[in-house]
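Excluded from the complex is one protein chain; the other protein chains are retained at their positions.
Chain naming follows the written order as A and B, and within any one chain the residues start at number 1.
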Amino acid sequence: MQLAGTRALHKYLRVAEVSLTNRIVYVADHLASSLFLILILFIFSQLWRTVLGEGGEIAGLDSTRMLWYMLFTEVMTLSTPNSHRMVSEEVKSGDIAYKLVRPYSYILYYFAVHCGEFAIRCLTNLTIGAVFAYFVMGPLPVHWAQLLWAALSTCLAAAVNFLMSFSLALLAFWLEDNRPFFWIQNKMIFIFGGLFIPVEAYPAGLRLVSYLLPLRYGVSAPARLLVDFNLAMACQLLTGQIIWTALLGLLVWAMFRKGVRRVHVNGG
Amino acid sequence: MAVIEVQRLQKVFRAKTKEQGLRGSLKALWRPTYNEIIAVKEISFRVETGELLAFIGPNGAGKSTTIKMLTGILTPTAGTASVLGMVPWEKRRQLAYVIGSVFGQKSQLWYHLPALDSFRLLGSIYELEGKTYEKRLAQVVELFELDEFIKTPVRKLSLGQRMRCEIAASILHRPKVIFLDEPTIGLDVVAKLKIRELIKRLNEEEKTTIFLTSHDAGDIEQLCRRVIVVNHGEMILDTSTSYLKHNYLTTKIVNVRFAAPCPDLTLSQAEIIKHTEKGVKFRVDTKLVSIENVLSELFAQAHTADISVEEPPMEEIIRDIYGRPAEAGEQNAAGWN
Partner (left out) sequence: MLTEAKNTIKFISQYFSANLQSAMEYRGAFLSQVLFMFLNDLMLLFFWWVLFTKVESLGGWNFQHVLLLHAAVSGSFAFQALLFGGSFSLSRTIAEGRLDFYLALPKPVLLHVLVSRSAPSAWGDLAFGLVMFWLAGSPSPGRIAAFLLLTFAGGVVMASFTVLAKSLSFWLGHSSGLADQLFEALLSFSLYPEGIFSAGTRFLLYTLIPAAFVSYLPVKILSEFSALHALLLILFALGISLLARFVFYRGLKRYESGNLVATIAAD
């Protein structure tokens, strides 16, 4: 039984590996998103310098930390893969049926694909962005323990992002056009994810809504841990991430079961 | 021992009908009406180990639907089936470990990577261990002659090469049965011959039961020993290829190009489809008439520059089978000889 478990894990690790390798082919795409990252970082370095000057802060973060904060949230967003589009297409066209006769879980398969691609994009963007941020704003003082916490938080954030997008993609089982939902999700990440400013700095009403939604756990949790760490907040954020991963996981599982039943009845 | 057993399998699709425009959409939401499409009416057959069987019929005959039911993708509306002792739509995941499938245009291979990488991944997915996998890979590469291009990115392969890789990928885990849905579709003549040769070799050397669908008459003639013909969701013929060949695939279409213009031409034993100064196209039933006679009559009247012989399209063959109900009924129940 144990052996079967490790073999199953091995299976999905391989999928992630292939997904990563496949992604390397798109080097030009990578560079494009990294260039955009640098552009945004440059503009915001100027913005925060002007707004916060020498001693100003927002949510306890000075201009240097604000810029590094933005680096991490942008890396998170830019590195998140688009496999949900493929899933939507497969569901709409009925091709998903062919994937169902393979000896793996469809959901886990796509999670592995997501992780593989995310890993390499994250690495590329983070490296390039960090070098730029270092030269423009100076270093970010971090403790190695923070890095560990942040790494863990990033993994959970990737899971949350995957589950959110996947659940929207699964709507293709029931809706002809699920694209508006992706657009809405995109905008909500913008607003409630804490992309530019930590949600703690938002005016009261907005802050409340942001706390209730899972978006910030997918975008800004790791960033928060890297620029402004305290143990209580770390535990809180990670707990939130775990809870949302579980909830969204349940949702995705239920949607999938129901949706797949339709496939088995209707074919394409 | 039967590897596939199908009893009165039936599949009816219910499709929502929708009227045009916004009003129609709202109406469909509120009070939906359905259209019933009977894809598979009532099919029964058995397949024994090591058979090489073709499931043929025109488009929309129910071939793909049947295969989808046998691989567990679709649940039937009525009837039973068992593949290798399992009910496909109930034991889908377990069945996946012992069957292989290639669905014409849907690829199992990663587009930008060499087929070798996809094979390695499939090895993991089917849980083949290190040495076992390597040995098996070598066997498969040899069997399908993939050495030359297995390290080339899939997107650079020709369709024929890709298809070889797809079928090879489907047998890595030594399945006992493989389902090939239109494996030769879109391939040129040379590639088709190659694929047929390889499939035959697979069946002979590894005793894999092969269940393929096609609407290419050449696939049947050159590849399979047994044929099940379906049309409109029903089995209309279940017989051996030799029987089919001698009784139904006897019509040939001959294309002739003249060396010198020949405006007048009579062929007493053939049906002329098209005749111009430059050439003639005619149909010959080789069961009724000796092709030698027809050709000598032709050569006596015209100088021939080029000649080619084709199979009639599947639709014509089916029409022909359909048009002879007595003989078809004879074979249906008995199985094949």
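What to note about this one:
Basically, a contact is a pair of C-beta atoms (placed from the backbone, for glycine too) under 8 Å apart; a residue touches a chain by one contact, two chains touch by 3 or more.
Everything numeric in this text was worked out from a predicted model, so none of it was measured.
Within the entire complex, contacts from the absent chain reach the displayed chains A. Of A:L175, A:A201 or A:L251, it is A:A201 that touches the chain left out of the display. Looking at A:L9, A:I24 or A:V51, the residue that reaches the missing chain in the full complex is A:V51. Not every partner is drawn; the one left out touches chain A at residues 28, 31-32, 35-36, 39-40, 43, 46-47, 49-51, 58, 180, 183, 187, 190-191, 196-197, 201-203, 206.
The working rule: only the chains that are shown with their structure count from here on.
Mean C-alpha position of chain A lies 44 Å from that of chain B. Remark: chain A residues 7-8, 10-11, 13-15, 18, 21-22, 25, 95, 97-98, 100-104, 263-267 touch chain B in the complex. Taken together, the chain B residues at the contact with chain A in this complex read 13-14, 65, 68, 71-75, 89, 92-93, 95-97, 99, 101, 103, 106, 110, 112-113, 117-118, 120-121, 124-127.
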